[in-house]
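With one protein chain removed, the remaining protein chains of the complex are shown where they sit.
Here is chain A:
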């Protein structure tokens, strides 16, 4: 019994594995992670707005590869379908409908970007220090079938059915809300505050 418990708690124990002899999965993970991080940094710093959305595609696609490497295959394909398929398209449509300039826009960053850089660097230092200190010896045992679609589907529809259904209602509510927000009145052109002039004033 004790041996069974020890075996069951195996991955939680301190692992005698070093960082100097990485496995193949770790090498691929680090390389894809560097690509994801670089794409994310370019995406938040570039001055060309459409390029930022396209670099976001690279970052999110790389994250899908990371999910695959962590044996979460269903989540990886959901990531590809929803993020790369719909969210980025929504963002591109949003950029298009708000008349984002094609090419370099000099006012893409606000004036407090140095404060933002300081906050981000401080948060990164704190979080990385904390995470390295906490999980230095933890080891993920990536066995076969740990996060496969069958296991995910079974747990999702056996234990998580009620949140799943509530989430579908939430999606419906968000859809209806988006339509209600973005429809344009009842045909009457009201005088609007702001810089846009309405058609009747022109």
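Descriptive notes on the structure:
Going forward, a residue touches a chain if its C-beta (ideal position, glycine included) is under 8 Å from a C-beta of that chain, and two chains touch if they have at least 3 such contacts; residues count from 1.
Keep in mind that, in the parts below, contacts and distances are computed from a predicted model.
The complex appears with one chain absent; UniProt names that chain "NADH-quinone oxidoreductase subunit K" among the candidates "Ketoacyl-ACP synthase III", "Tellurium resistance protein", "NADH-quinone oxidoreductase subunit K" or "Cation efflux system protein".
Listed here are the chain A residues that touch the chain not shown: 11-12, 17, 19, 23, 25-26, 29-30, 33, 36-37, 40-41, 43-44, 49, 52-53, 56, 59-60, 63, 66-67, 69-72, 74-75, 78-79, 82-83, 86-87, 90-91, 93-95, 97-100, 107-113, 115-117, 119-121, 123-124, 127-128, 131-132, 135-136, 138-142, 146-147, 151-152, 155-156, 159-160, 163-164, 167, 170-171, 174-175, 177-179, 181-182, 184, 192-196.
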